[in-house]
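Yeah, one chain of the complex is gone here, protein chain that is, but the others are all in their spots.
Think of it as A and B in the order they're written, each chain with its own count starting at 1.
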Amino acid sequence: MKSNQKLKVAIIGSGNIGTDLLIKIMRSELLECTYFVGRNFSSPGISKASSMGIRVSDQSIDAIVREPDCCDLIFDATSAKDATYHWSILKPLGKIVIDMTPAKLGIMCIPAVNLEDALKEQNINMVTCGGQASSPIAYVIGQFVKDIEYVEVVSSIASRSAGPATRINLDEYIETTEAAVKKFSEAKETKAILNLNPAVPCVDMQTTIFARTTQPDMDALKKEINKMVAKIAGYVPGYSLLVEPIYEHGRIAVLVKVQGLGDYLPKFAGNLDIINCAAIEVAEAYAKKLAVKNSVVHH
Amino acid sequence: MKKKVLISDPTLRDGNHAVAHQLSAKQIESYSIAAEAAKIPIVEVGHGNGLGASSLQVGLAAISDREMLETARKHLVHSKLGIHVIPGFATINKDLKIAIEIGVDLVRVASHCTEADLTQRHISFAREKGKEVYGVLMMSHLASPELLVEEAQKMESYGAEAIIIMDSAGAYLPSDVTERIEALVNALSIPVGFHGHNNLGFAIGNSTAAIDAGATIIDATARGFGAGAGNTQLEVLVAVLDKLGFETGIDFYKLLDASDLAEKEIMKIVPTISSTSIVSGLSGVFSAFNKPVERISKLYGVDSRDVFFELGRRKIIAGQEDLIIEVASNLSKYPQKVK
Partner (left out) sequence: MISKLIELIEADCDQILLESYGLLKPIQNQHILITGGTGFIGTWIAELVSYLNKNYNFNTRLTLLARNADAILIKPTSLGRQKNIILKSKDVRNIIDLDSDINYIIHAAANPDNREHSTNPLRVIDTIVHGTSALLEKSTLLGGLNKILNISSGMVYGSQPHELNSIPETYIGKVDCSQINSIYAESKRMGETICAAYRTQHRLEIVNARPFAFIGPYQLIEKPWAINNFIRDSLMGGPIRILGNGDTVRSYMYGSEMAFWMLRILISGKSGHNYNVGSPHPISLKDLALKVSNNFSPLPAILSRNGAESDATHSKFIPNVDIAKKDLGLEIKIDVDDALRKTIEWNKLLV
């Protein structure tokens, strides 16, 4: 893809998530970051972006309002409150927004499951780390075992990878993850649990998906799960099965591990990496879609 | 003027671990009536891992939180009804709000001993609703006294009215307890308490060491009914405290009756220190892991004792029972002499 055909994207929010997204975008053949905006020139993210030659601003959303043609798609990596305010401005401007916050304004997107549906929407939210790790597996189980009663997801992450924002929003994380798992598994009831483990060396993110069922055809189910794991690994390289899925004690148990790429965040912060990888996947899919739309096809 | 010790009795909560969270409404009713008659100050009721913890991860409860609490609430008049709440398992909207509406008296918000900041919102919510709130630090053997003080101070800043440290793995020796309780009592302006487990036979000794070091709140259960090797045995503790000159406000004979009733009606077996319990105590693993460890070790054909030591080596915390599957699976593939 020629560089002038790359999708122009901007990032609002110069914290760790925004900065990590920037580094991933710079590797992308389909995306070009034309603006990296935050609120404070002395933020480490802005310095980093600047050192890489990216255009920066400390005017946050105002920078984009002043130059609306600078980008077509925006990653909002601020906060739920700010993202809601930004959407009120970006929606009428016709911008596509990938929402990294818990604002939940648009469609929940798990790329391995509902990417096509998400591409029809203008606001796409990336759920939670636990949601990204578990929903695809929950989806597979839900398709395999019809009318599933109950699905539960438990994630363990390193203490160090959970900052004050994660901690103070623990309940929101649980509720959002449960909603996502419910949507994609179509289970009647769902539960999400989060554990923070302070052990050092820092532990990678681990997520276990449980489903309460009668004994299924585990061999067939394992095949489907493996297919899905491979699909996810296509955009989250550090995603893998930890153990062969089993059925015991009246429950299906699937254990997955997410090791981060280590672009900006440490490798053990797989929880943060998986959402970013998923977000990039959505943006790149959008880039392809818009490129097809814009290309002139001669037959 | 006798010195006072406040007894908190989680027979109907920690005890639930011992019966895979299958305590029935009838059992809760029977013991609540007996505890009220014995004037036990605080009776804690719920799933072993607390409010909202009924799950495939740690075990599904026989009855709902609502049913457990409403049953107990009916029969506890002078005794306070307490709950154990772990953020990450229990949310404010789905779980805590309802428990408060049902009318619990005391909310004990717990976190892993290094993660006190997770309790900020739950403690604040309960305080705003006018409830009494304690902060609880679990698996406290995994933190140094200084670190425990820092975490306890956070809970104090959120509005906790007392701090309880738990020996969730039953791993402490009395000197460990002394240095931690002393540090906490010196640093905090709120009361300090101790929750012991008996995996290494030290529950009573640790509890008296805690009191010597300045703790004024002690958790204990009937016959020690609780996770793993069980908790500090309540009726023994009260007898010992009486001998040492402490006042608990508990009616001793009625307490013995309550424990007799508990033995007969709510436990399948009286807690003992089994081989598994010794191993979990020594390896510093959460006492309640014993059931899933035994079951899953059998499934993978590995020695459950090796699984415990490996879990301990990896510093697995309460709530991470799913990792037992990983550990057992790895050991079955790569056998190694662990101990």
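Heads up, the rule we're going with is that a contact is a pair of C-beta atoms (placed from the backbone, for glycine too) under 8 Å apart; a residue touches a chain by one contact, two chains touch by 3 or more.
These numbers come from a predicted model, not from an experiment.
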Out of A:47, A:143 or A:226, only one touches the absent chain, namely A:47
Given A:160, A:249 or A:288, the residue that touches the chain left out of view is A:160
Touching the unshown chain, subunit B contributes residues 114, 144, 146-147, 150, 154
Touching the unshown chain, subunit A contributes residues 16, 44, 47-48, 51, 159-160, 163-164, 198, 200-202, 262, 264-269
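To be clear about the criterion, only the chains that are shown with their structure count from here on.
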Averaging C-alpha coordinates per chain, one finds the centres of subunit A and subunit B separated by a number of Å equal to 37
Subunit A contacts subunit B in the complex at 150, 152, 154, 156, 159, 164, 167-168, 170-171, 174-175, 191, 193-199, 203, 206, 208, 210, 212, 242-244, 246, 248-249, 251, 253, 255
Touching subunit A in the complex, subunit B uses residues 55-57, 87-89, 91-94, 112, 114-115, 117-118, 120-121, 142, 295-296, 299, 314-317, 319-320, 322-323, 325-326, 329
